[in-house]
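Structure record follows, encoded as C-alpha cells.
Only one protein chain is missing; all other protein chains are in place.
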Amino acid sequence: MSPAAYTLAELAARVGGRVEGDGGARIESVAPLEAAGPADLSFFSNPRYRAAFEATRAGAVAVGPGEAAAPGRNLLRAADPYLAFAKVSALFHPPPAAVPGVAPAAFVHASARVHPSAEVMPFAYVGAGAAVGARTILFPGVYLGPGAAVGSDCVLHANAVVREACRLGDRVILQPGCVVGSDGFGYAFDAEGEGAGPRHYKVPQAGRALVEDDVELGANACVDRGTLGDTVVGRGAKVDNLVQIAHNVGVGPLSILVAQVGVAGSTKLGAGVVAGGQVGIIGHLHIGDGVKFGAQSGVTSDVPAGEAWSGTPARPHAVWLREEVALRRVPELLREVRRLRKEIEALKGKP
Amino acid sequence: MSPAAYTLAELAARVGGRVEGDGGARIESVAPLEAAGPADLSFFSNPRYRAAFEATRAGAVAVGPGEAAAPGRNLLRAADPYLAFAKVSALFHPPPAAVPGVAPAAFVHASARVHPSAEVMPFAYVGAGAAVGARTILFPGVYLGPGAAVGSDCVLHANAVVREACRLGDRVILQPGCVVGSDGFGYAFDAEGEGAGPRHYKVPQAGRALVEDDVELGANACVDRGTLGDTVVGRGAKVDNLVQIAHNVGVGPLSILVAQVGVAGSTKLGAGVVAGGQVGIIGHLHIGDGVKFGAQSGVTSDVPAGEAWSGTPARPHAVWLREEVALRRVPELLREVRRLRKEIEALKGKP
Partner (left out) sequence: MSPAAYTLAELAARVGGRVEGDGGARIESVAPLEAAGPADLSFFSNPRYRAAFEATRAGAVAVGPGEAAAPGRNLLRAADPYLAFAKVSALFHPPPAAVPGVAPAAFVHASARVHPSAEVMPFAYVGAGAAVGARTILFPGVYLGPGAAVGSDCVLHANAVVREACRLGDRVILQPGCVVGSDGFGYAFDAEGEGAGPRHYKVPQAGRALVEDDVELGANACVDRGTLGDTVVGRGAKVDNLVQIAHNVGVGPLSILVAQVGVAGSTKLGAGVVAGGQVGIIGHLHIGDGVKFGAQSGVTSDVPAGEAWSGTPARPHAVWLREEVALRRVPELLREVRRLRKEIEALKGKP
C-alpha cells in the first residue's frame, strides 16, 4: 500500500487518541485483526470478534475507552475507536488525486468549463455548458449532460451519469454506474390516445436532481430528476448501491440509505434518517428527523421524528417486535383454542 | 425553460379543456403550486395539497370538473386535469430532438445502417449489421450489439445497452444504464463436470429481447434475452428504474412495473398489469389482464384477470387486508385466551 509510516504516538496525536504501550511502535498500514502483522494498526469493538482480538499479531489495536486487553498489547485508546481507525486508514489510503488535464480521447464540448486542475479521462463526455470544478475526477465513460454542474473535489467513477441541468456539490462521490437525473416515472393515463386507443402519456420530467456537498451515491444507484421542481439529496447523505430515489424526493442531510432501498415520488426524509437494506417507502410521505427503519420494512405512513419503525406495513419497532413474537405463537394458540372449545362443550354438558 | 408562450385559452383548446377566468392570461411555463408565478400553469388534484392550491401564485391551475376554487382564480377545467397538465407541460418541455449525424468519436460498423436523420453521439457503438431508425438518438456510451435493431424516434440515454439481435420498436426510451438482452440466468447442474467435479453448466441464452413501440425502460433496469424464443415487453408498457425482467418473460401492453420489481423467468403478465415497487413475481406464472399488485408483494400463484392482490405470499387484497387487521390483534388475543383458560379452570372447579 502506501510507503508512509508513523509511530503509534504520532497517529494518536493526529486522530485524538491515547497510547497504551509502546508509543514508538512503527505503523505502516492498517489491517483486519486476523491479517494484521507487527507494522499494522488494527481495530476492535464488535465483541463477536474478541477471539481474533486476543490472537491478533497487530502492532497496535484501536479500542474504546473501557475495553479490556491483555498486558503488553499496544493500544490506541479513543472515544470512538472506529472513527480513530478510519482516520488512520485514510492516512495510508488517501482518496484518488486528480492528474490535471483532459485526455485526448475524452469529449469536452467547446462551451463546457472544466477547471484546469480537474482530470477528465478517456471516453468521458462533458456536454454543452456543463461545468467541472477544481480537482474533480471524471473516470472513463462518465457522462455529464448539457448544463450539468459538478463541484470541486468530486470523484465520478467509471460510467456514472449526470443528466442535463443536474448539479453535484463539492466532495461528491459517485460510484460506478450511478445515474443522477434520469426521468422520473410519471405518466397520465390517456384513454383516447388521440384516437389511437389507450396509452400512458409521458409527463415531462422537467425538474432537476440536486446532490449536495459531501454526498456519496453507490454503484448503479438511481436518482431521478423532479417532474417540476427538484429531487434533492441533502448534504452529507450516504446512499448505497442499487438504491432508487424517485422524482421530487427529498433526502435529508446526513441520511443513510442502505443497499436496494426504494423511496417513491415526493416523499421527504428528514435529517439523519436511516433506512436498512431493501426498505421500501411509498410516495408523498413525511419522515421525521432521525427516523430509523429496519431492513426490508415497507413504509406506508408518515413517521414522527426520532422513532424506529420496522415491518410491513412499518410500525413502531416495539409494537412490531411484540407482534412478531405473538405471531410465532399462533400455531400453539390454535391448538389451545381447540382445547378450550372442547372443555367448554364439556362444561355445558355438565348437569 | 422554453421561450414559447400561449394564452390560457390557446392551451385549453390544444388539450381539450375549458377556461374559467381570464382566457387571455399569458402562460410561459408550468410549475408546482408552491413555486408557480403569474406566468405559470400549475396543477391540483391531490387533496393533500389543497393548502398549496389555495395559496398558489400560479397564473392558472388545471383542475378537475368538480373542483371548488376561490373566485378570481384562473382555471383550466379538464375531464382529466393531470393529463391536460401533462400535455401543456410537453408544449413547454418537448422531448430531445436528434441533431442528425454520427459523431467522429462514435463507432459505427461498416455494415450497420444508421438513418441519416438519427444522431449518434461520441463513444456510442453500433455493431455489425445493427440498425438505427429515423430521428433516433444514441447518447454517449450506448452499445448496440451486432444485428440489434432500434426503431424510429427512440432515445437511448447514456450508457444504455442493447445486446446482439435484440429489437426496440418506435418511440422507445431507455434511461441511462438500462440493459436489454443480457443473458438469462440459466444453468443446468452438472454433478460430474466432465471429471472436474460439480459445476453449473451455462445454458446458452440464444433468444432475444423484444421491446415494442412506446415502451420506456428505467435507469439500470434489466431485460434478459430469452433462453430460446424471446423475452417481450409489450407495446406501451412502462418499466421503472432497477426493475428485473428475466428470460422469456412476457410483459403485456400498457403494463406498469414500478421501481425494483422483479419478474422471474417465463412468467407472462397480461395487458395493463400494475406492480407496485419492489414486488417479486416467481417464474412460470400467468397473471391476467389488469391485475394490480401492492408494493412489496410476493406473487407465487397465477392470478385471474382484474384482481388486486397484496402481501407475501400475495392473495386477494381484501383477504390480505382482513388478515393484516387480524394479525395486529394477536397480542391481545393471546391475553384473552389466557383469561379464558383461567375462567374455564375456575368453572371446572365449581361444584
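A and B are the chain letters, set down in written order, and residue numbers restart from 1 in every chain.
Heads up, the rule we're going with is that contacts are C-beta pairs under 8 Å (C-beta built on N, C-alpha and C of every residue); 3 or more make two chains touch, one makes a residue touch a chain.
These numbers come from a predicted model, not from an experiment.
Screening B:A52, B:A90 or B:L327 against the full complex identifies B:L327 as the residue touching the chain left out. Considering the whole complex, the residue from A:K238, A:K268, A:K292 or A:R315 that touches the absent chain is A:K238.
Considering B:I27, B:V179, B:V232 or B:V258, the position touching the chain not shown turns out to be B:V179 (whole complex). Looking at B:A246, B:L269, B:I287 or B:V303, the residue that reaches the missing chain in the full complex is B:A246.
Taking the complete complex into account, residues 1, 30-32, 35, 46, 48, 80, 82-83, 85-87, 89-90, 92-93, 95, 103, 105, 121-123, 139-141, 157-159, 173, 175-177, 214, 216, 218-220, 236, 238, 240-242, 254, 256, 258-260, 277-278, 295-296, 324, 327-328, 330-331, 333-334, 337, 340-341, 344, 347-348 of subunit A touch the chain not shown. Where subunit B meets the chain that is not shown, the touching residues are 105, 107, 123, 125, 141, 143, 145, 159, 161, 163, 177, 179, 182-183, 185-190, 198-204, 206, 220, 222, 224, 227-229, 242, 244, 246, 260, 262, 264, 278, 280, 282, 284, 298, 300, 312-313, 322-323, 326-327, 329-330, 333, 336-337, 340, 343-344, 347.
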